[in-house]
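Heads up: the structure comes next, in structure tokens.
Missing here is one protein chain; the remaining ones are kept as they sit in the complex.
In order of appearance the chains are A, B and C, and numbering begins at 1 in each one.
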Amino acid sequence: MHEVRIGVIGTGVMGTDHARKLAGSIPGARLTALQDFDAARAANLARDLDVLALPQAEDLIAHPEVDAVLVCSPDGSHAALGLQAIAAGKPVMIEKPLAAERAEAEAILRAEMAAGRRLVQVGYMRRFDPGYTEMKQTLTSGRIGAALFLHCRHRNAVSPDYLTSDLIIASTAGHEFDAARFLLGEEIAAATVISPRASRHAPERQPQFIVLESVSGTVVDIEAFTDARYGYDVQAELVGEDGTVALRPGPPTSIRIQAQDGTIVPQDWRARFADAYRIQFERWISSILTGAPNEGATAWDGYRAMLVIDAALAAWRAGARVAVEQPERPDFYR
Amino acid sequence: MHEVRIGVIGTGVMGTDHARKLAGSIPGARLTALQDFDAARAANLARDLDVLALPQAEDLIAHPEVDAVLVCSPDGSHAALGLQAIAAGKPVMIEKPLAAERAEAEAILRAEMAAGRRLVQVGYMRRFDPGYTEMKQTLTSGRIGAALFLHCRHRNAVSPDYLTSDLIIASTAGHEFDAARFLLGEEIAAATVISPRASRHAPERQPQFIVLESVSGTVVDIEAFTDARYGYDVQAELVGEDGTVALRPGPPTSIRIQAQDGTIVPQDWRARFADAYRIQFERWISSILTGAPNEGATAWDGYRAMLVIDAALAAWRAGARVAVEQPERPDFYR
Amino acid sequence: MHEVRIGVIGTGVMGTDHARKLAGSIPGARLTALQDFDAARAANLARDLDVLALPQAEDLIAHPEVDAVLVCSPDGSHAALGLQAIAAGKPVMIEKPLAAERAEAEAILRAEMAAGRRLVQVGYMRRFDPGYTEMKQTLTSGRIGAALFLHCRHRNAVSPDYLTSDLIIASTAGHEFDAARFLLGEEIAAATVISPRASRHAPERQPQFIVLESVSGTVVDIEAFTDARYGYDVQAELVGEDGTVALRPGPPTSIRIQAQDGTIVPQDWRARFADAYRIQFERWISSILTGAPNEGATAWDGYRAMLVIDAALAAWRAGARVAVEQPERPDFYR
Partner (left out) sequence: MHEVRIGVIGTGVMGTDHARKLAGSIPGARLTALQDFDAARAANLARDLDVLALPQAEDLIAHPEVDAVLVCSPDGSHAALGLQAIAAGKPVMIEKPLAAERAEAEAILRAEMAAGRRLVQVGYMRRFDPGYTEMKQTLTSGRIGAALFLHCRHRNAVSPDYLTSDLIIASTAGHEFDAARFLLGEEIAAATVISPRASRHAPERQPQFIVLESVSGTVVDIEAFTDARYGYDVQAELVGEDGTVALRPGPPTSIRIQAQDGTIVPQDWRARFADAYRIQFERWISSILTGAPNEGATAWDGYRAMLVIDAALAAWRAGARVAVEQPERPDFYR
């Protein structure tokens, strides 16, 4: 195989963005089919990109011109589509989260193990961001010693009305939970949540401050603030025994104007993580073509992120520290 | 009065540094007397600076050529010396903490109120640091909206053996507690402490991660890491509803050498807070000469910092959130 | 055509790097053939990449499985190979410079005009660097007003022995001359050169300081320092009537270690301009497939850079300001 033919399920903002990338700029990828519950939306994009529009997700997964599937549909559909792709023996990348419910995630793990090969990747794209990658390399190189603290900031400029205080933990902070596991290379043992007051710009929801403890004793704190107004800003600093390494988000120019000297802050994730999404797709296609694994999040990683979310939600509701469940990792996922 | 004649009690590292500053570089100040429990140490410095060496702290406080007293002696002596200065009607600056025990601090409050005028200042010098001052101005200007988060980092390069995990809370983090009250302009309501594992460079003590909640609902997190090796580094970021403001510690040059582009990190507090100490003394002398108050920490501020320390220690021992006691502020301290 | 089959002439350090990129990571590109004057070197790489090794450059240019040619051979061969590619009607990208001699460059212009379509692109990859692109966008957006100054720094960590003071102008600074024309969108009118003393690390050659004046009156100064030791460092600042915009080279992380806080400086051009080279190839392939022009340097741009080099060399030899020749731009290159 010299080329991977991709079908995309879900053509909302993110699915459309991804489909356009896969249609032209990822070596070895060829977009062949689209599907969306809004058939007209899918058809319009398909016409634009000169690919098939298929009526049902099942049709797309089964289609002979689809070698691999990208799932960008609503969270509630992730698990069922993942299971169908596994049944069809086709690689599937599922936008986070892996599943909406824990039992669904466990079903995916069982199905993938039964299939005998890893077909599922979860779209935690930060694992491919040049900044996160370099942070992890700096830590594993030993230059800064063992990790003691990891400080994380996740700020959106503005957020939709449906985002509630618990969704800030369950959805917004999910990227941070996976990033912490990825950077530290170990599991999260416990969560504590402390909520500041709401911003006047979003009085109906509270920002969240989540403190995780890793199994070996690293403390991870996460500011999750979805109404930061000034921009979309993801920061992280890893503090080790001998030094620190921090993200340095990337505008390639600085500007001095109107009494300020600095850099432009992007307004959403597209500019901030453009490289991460591109590299995630390149590595996914490459690993499908060569059979070699990549650094992407596995179904197991997706499942573990869900367990951290569960503990953080429980800690928030209880106002107390809650331990994260620690199921044993199957050999299949080692 | 055109000049304030100062006596310094305690001529250890900090007392010596302060005495030298007061002997020459603070307008309106004249150093006249020194005292230390190690009489020879005081005598040597006194000879060098051409001032009196007095045998007992009582002698210094009572001496007719001493208008105001600076207390740099061990913590256990602070309260007694403060009470003597109040009794003598002389302004006294006490290096932090105000007192070793809570009952002592309360005795100082009662004595000062009985004296009918504010004589005590606690040496929380960050209140005069240009960075902290500018942060507070930015917040009170309204430019970044109301405060939601305050992220604090306190890192020492190395620390003495006697420093224990509880002293990191009780002593090291004390500056952060006062700085949080100063920046936010309100009291601290509760404390939670989570400890990461110890660094291999100081296996006998754990760094600390302390999360405070202000009365109005701002979350303050403090990394207190006393063995950070690479340097002395105090950072803070205040996150408001409309923007953020952060300390930008101040080397006035940057350097590119040996494959790195950046700034030199100082190795101790002297370079980092030289301006803060200088300005603190200038304002103290000026307020003695003019009778006008300054931004310095009062005895009440010193007392409130001690209550936060008590709560944080209790939270650490209990592994749970502990409320900070909230005594009513006497009118005298409004 | 859905794919462009590429042949690479010259498999030295840069040619090898480019060949590996074209063999796998550029959408729409397929590497098919290599040639080098050292036949064994080409054969080894060809075996590794599973492509043809051809004995002569002529063979490669004429080969039916080569749709487009990349020239990475020594400067003296550029013009002849460019002319052959034009004669064959095949797109050719020539690593800078366009030609070794002015008459050769003019022959290319004539040949390309006679062919009636633009086939030549010169590998001034900075035109695709995200930093330079953003600088140009900032200028053309009008946000900083009209350009008055452009400050450029070109520093190599170390350089080969054959690099002489005049080659620093003729070869090293060539990238800067094209970048100035690209950023300002206009021609260079005059050059002045002032040479500082040599570094003790390279006593046989002098760094150069070159001051250009654009036709409309922007002053461009270029520090060309090929023995800067600490790293490979390309900087630029554009000063306009209302503000400035500067390159902010891109390590995605910062590090605090051993008393320094900053970023790692790369040691050569590969890390610094990896994105620029990748994007240059992507746009080249895309423009071959679609027929649409791109921002790359044309033969005319390559010729104009040579005229600036000639003036700068003359200015250096004369110790005086020398005007740059201003031939009229043929309509073909508008």
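As a working rule, a residue touches a chain if its C-beta (ideal position, glycine included) is under 8 Å from a C-beta of that chain, and two chains touch if they have at least 3 such contacts.
Bear in mind that the values here come from a model prediction, so they are computed numbers and not experimental data.
Interface note for the absent chain: among B:L49, B:L247, B:V265 or B:I288, the touching residue is B:L247. Annotation: of C:I188, C:V239 or C:V324, C:V239 touches the absent chain (contact as defined above). Considering the full assembly, C:E213 is the residue among C:D17, C:D75, C:D166 or C:E213 that touches the omitted chain. Across A:K21, A:R143 or A:R256, the residue that sits in touch with the chain not pictured is A:R256.
If you put the missing chain back, the residues of chain B touching it would be 24-27, 29, 129-131, 134-135, 138, 143-144, 242-258, 263, 282.
Listed by residue number, the positions of chain C touching the unshown chain are 145-146, 148-149, 151, 192, 194-197, 199-201, 207, 209, 211, 213, 216-219, 221, 223, 225, 227-230, 239, 241-244, 319-321. In the full complex, chain A contacts the hidden chain through residues 230-231, 233, 254-265, 267.
Here is the rule we use: only the chains that are shown with their structure count from here on.
Farthest chain from chain B, judged by C-alpha centroids: C.
Comparing each chain's Cα centroid with the centroid of every protein Cα atom identifies chain A as the most central. Each chain gets a centre from the mean of its Cα atoms; for chain B and chain C, those two points are 57 Å apart.
Taking each chain's centre as the average of its CA atoms, chain A and chain C sit 38 Å apart. Taking the mean of the C-alpha atoms as each chain's centre, chain A and chain B sit 43 Å apart.
Counting partners per residue, chain C has 254-258, 263 as the residues that reach two or more other chains.
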